[in-house]
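To start, the structure under review is shown below, and the notes come after it.
A single protein chain has been omitted from the complex, and every remaining protein chain is retained in its original position.
As written, the chains take the letters A, B and C, and residue 1 is the first residue of each chain.
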Amino acid sequence: MSEALLDIQNLKKYFPIKAGLLSRTVGQVKAVDDISITIQPGETFGLVGESGSGKSTVGRTAIRLTDKTAGEVRFKGTDIYSLPPEQLRQLRPKMQLIFQDPYSSLNPRVRIGEAIGEAVLDHGLAPASDIRDIVKEVLASCGLSSYHIDRFPHEFSGGQRQRIGIARALVLNPELIIADEPVSALDVSIQAQIINLFSHLQESKGLTYLFISHDLSVVEHLCSRIGVMYLGSMVETASRDELFRHPLHPYTKALLSAVPIPIPKLKRERIVLKGDIPSPANPPSGCKFHTRCPFAEQRCVEEVPVFRNMGGEHWVACHLV
Amino acid sequence: MSSYLMKRLGYTLFILLAASLLIFCLYALTPGDFITGNIKLSPERKAELRELYGLNKPLLERYVIWMNNAFHGNFGYSLDKQQPVLKLFNQYVWNSFLLAIVSTFLTWLIAVIIGVIAAYKQYSWFDTFVMVGIFAAMSIPSFFIGLFLIKILAVDFKWLPPGGMLTTGSNATGVAYLKEVIHHMTLPVIVMTLLGVGSLTRYFRSNMIDVIQQDYIRTARAKGLSERKVLFTHALRNALLPAITLVGFELPALFGGSLIIERIFNWPGIGQLYMQSFTVRDYPLLMGFTMFIAVLTVIGTLLSDILYHVADPRVKI
Amino acid sequence: MPSIQAEVTNVATNRPQAVKSSLWRQSIRKLLKNKLAVGGFAVVVFMFLLCFVGPLFSPYTDNKVNMTMMNKAPNIHHWLGTDKLGRDVLTRVMQAGRISLTVGIASMVLSVFIGTLLGAIAGYYRGIVDQVIMRIADLLLTIPSLPLLFIFGALLSEWKVPTDYRMYIVMLILSLVGWPSLARMVRGQLLSLREREFMQATIVLGLRDRRKLVNHLLPNLVPLLIVIATLNIGGAILSESVLSFFGLGVMPPTPTWGNMIDAANNMIDFQERPWLWVPPGFSIFATVIAINIFGDGLRDVLDPKQKR
Partner (left out) sequence: MSTHSLLHIQHLSTYFDTDEGTVKAVDDISLHVRPGEIVCIVGESGCGKSITALSVMGLIEAPTGRIADGIIDFDGQNLLSLSKNHLRSIRGNDIAMIFQEPMSSLNPVITIGEQMSEPLIIHKKMNKKQAQKRVLELITQVGISRPEQIAKSYPHELSGGMLQRIMIAIAISCDPKLLIADEPTTALDVTIQAQILDMLREFRSQSDMSILLITHDLGVVAEMADYVVVMYSGKIVEEGEVVELFANPRHPYTQGLLRSKPIINQRQKELYSIPGYVPNPLELQESCYFHERCEHCMDICRTQEPPLRDVENGQKTACWLYEKEAAVHV
């Protein structure tokens, strides 16, 4: 196997829970609890999960936007947590993040041209005289017009802003793009535009994606390999076709069956999970899913299931398969 | 829990200690002292008195002595009044408290009512009128409005007494005494209420406006509740909640008196006492007063933190 | 969370517009629609013109003592009467306004400068620096401000500062007392800005620190500073007047609105000659209310998340 582009090993990220008058630490939210992901160049890895699953935290710790608690993150073999600040800064263009909210991720007081061009300048990727042309080019490749260059973010709609966000990342010629729910704030008709933009860019630039989403249908459309998270742990990873045709983990099955499909009167088997997602501050013992699992046994309450390979790179953490 | 509270208290004590040192040094820097300014005394007597009061000792030593005494509950002896500082405070502070509590009560009452109505009728002519009123109240120089009202209501129309707490030479008792005090405190209370009501009304108005736009207010309406119930049960409870923190911040004002108002109205409160002492540089009293306010401020901050946590079900200690 | 209906109106106003415009231009346009704020601004401008240009049209600027014209009530020649030295009160009020406004603005500039600098340093560098600065601010906020002002004022008298220079020292005092709360506000704003997603984006992009600070943080801090600064002028004018009224600020013969009201300390002037002390009082009131109303209008457009 060639060298992985992004190699996350046993990553943990705990957030302290602050409470009281002087924000005393009263506990920990285990947002990410021992996660390993390896992403090969050119691949699109989809990370799915519901709220509180820790999927966004994985994305942020993977590029050291927040500090980790334990584990290792290697980008092209370099341990990014061991890099001194300046070297990390110089590495940053290669790994970019697309934010969920296209409104808050653009500085309202910075013109689009500057927002896109400034990082190119700071990394010395092009002489200042070429910046405008470069920005215009990248705007065009993201479906925006060159006359947008002198405008401010508030003059754009949500979909356009998300294109700007993508252009801002793209202009640095990144190798890895982590997209954190990039379409969930957008309307259906705009979602489709942005999803298509993601696939076109991958084809033309050979990008690698870590695509984080709660929407299984979007992930199925875009990703070649998919991981399912629940309360900070990975419960199943497999290739797209394998995961959607033969899901093994009861949670994956339930998740798949819960997605409403726009075909009226469709008869299909439904696993409706009982109860709520437990708080990540106080996760259940054993298999974290046992409180909602329709097949849970005594063993699931007591033992943490091992993340096992079921053949053909299909991994699952469940006692029952 | 306890270790954390200890930490918080420790920090509070540290701030107070630092504040006392700073205040002490500042007063020591202040030119003139009680004895130098007194022309009736001979030079020998002055030196003698300095020796007696320890004024010839180095600054730090004096501070340590003062602090040591303070720890034993002894805040010194007023040079001017020839009485223990604490005893003087006890005499004057309740007069200040009387003014403050009445005007604070009025301020809150008026602010809540007007704030709620103005928020409910945002952008109406009433709201605009209230806004202008709020800014007016926030922009009046306190001493000037005091003087101005005395001139109009006391000097020209003679409706109210111009100052003091009792008519000079009065020895009224019982109900008559009470009446006289009320008569005298009307004007200062009006002025103090006027000065405080602006910012508080603005606070309640903006709180209410925020709350009225919340989703749960829409839910309350969707349930078919009457507007009165929506406003006064659902909205006001939420708008009042953050105001609880203000109660703590009111503490220094409640007991600390008002330097300017008491001076203008010649009210025998602790603020007036301070102003008198300042002109004669009665250091023990000045020091005591300033520390008193500092302590009140610190306790008030602590209190508002605690109150907020007690009152808001969302925050658990 | 704003209601759906607020969102509807937002959707409309946030739509792409044909003309490109910065947030600044938008804010100014919005401000001009606020009649109250425009009115406030007009009054502020009027007061400035009155105080700085007005005296040029007055025949009494020489401040000569005129024994024949002592303590005259307002009349056709002296619209606001004359004082005990026969000087024209209107001219005095205008000249006093010059000093009061200058002190107000200068001490605002100074305290905003100190407060912003220290608050920004504390908020940006965090750690020990932050601790030290904020502890000092806590300390100063614990000491009641009026006694502090009085002490400083008394020091002034002791040092025998010439009256001409006293106003500069008064500015210094006012800003010394005013900076801690400003520093707190700036630091708070900076900390909340740091958490904003667009600041996170600057980390992801690997921008240099200087660019983060100059191009991203500061432009978002400036609106708040403008609002604070405006409202602060009013506060400084009020504080100066208190100090001067108690004889601890700027002293006669340099006139300020505060020390002119000092005339009210004289029983006869207070009771019989209100033209001596009422006009400066109203000048303070008019100026400060106008500044406050204008500042509040500014806050609405520049810093809408803050309290209305």
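The criterion applied here is as follows: a contact is a pair of C-beta atoms (placed from the backbone, for glycine too) under 8 Å apart; a residue touches a chain by one contact, two chains touch by 3 or more.
All figures in this text were calculated on a predicted structure; none of them were measured in a lab.
Within the set B:Phe71, B:Tyr123 or B:Phe157, the residue that contacts the chain not displayed is B:Tyr123. Touch with the chain omitted from the figure is made, among A:Gly54, A:Gly113, A:Gly159 or A:Pro174, by A:Gly159. In the complete assembly, the contact with the undisplayed chain comes from A:Asn196, out of A:Asn10, A:Gln87 or A:Asn196. Touching the chain that is not shown, out of A:Glu3, A:Asp79, A:Asp130 or A:Asp187: A:Asp187 (per the contact rule at the top). Of the options A:Ser51, A:Ser82 or A:Asn309, the residue whose C-beta touches the omitted chain is A:Ser51.
Listed here are the subunit B residues that touch the chain not shown: 123, 214-216, 218-226, 229, 233-234, 237-238, 241, 312-314.
Although one chain is not displayed, its contacts with subunit A can still be listed: residues 50-51, 157, 159-160, 187-193, 195-196, 199, 214, 216-218, 220-221, 244-245, 254-266, 270, 272-274, 276-277, 292.
Operating definition for what follows: only the chains that are shown with their structure count from here on.
Compare each chain's C-alpha centroid with the centroid of every protein C-alpha atom shown, and the nearest one belongs to C.
For the criterion of most C-beta pairs in contact, the winning chain pair is B-C. Among the other chains, the CA centroid farthest from that of subunit A is the one of B. Per-chain CA centroids place subunit A at a distance of 54 Å from subunit B. The distance from the centre of subunit B to the centre of subunit C, each centre being the mean of the chain's C-alpha atoms, comes to 24 Å. Separating the CA-averaged centres of subunit A and subunit C is a span of 49 Å.
Not a single residue in subunit A touches at least two other chains. Among the residues of subunit B, none is found touching two or more other chains. If you check the complex, the residues on subunit C that touch subunit B are 1-3, 6, 36, 135, 138-139, 141-144, 146-148, 150-151, 154-155, 157-158, 234, 238, 241-242, 245, 258, 261, 264, 270-271, 274, 277-278, 281, 284-285, 288-289, 291-293, 296, 307-308. Within the complex formed with subunit C, the residues of subunit A that make contact are 63, 65, 88-93, 96-97, 99, 101, 104-110, 114, 118-119, 122-123, 150-152, 154-157, 160, 168-169, 172. For subunit C in complex with subunit A, the touching residues are 14-17, 20-23, 26, 196-201, 203-208, 211, 215-216, 219-220.
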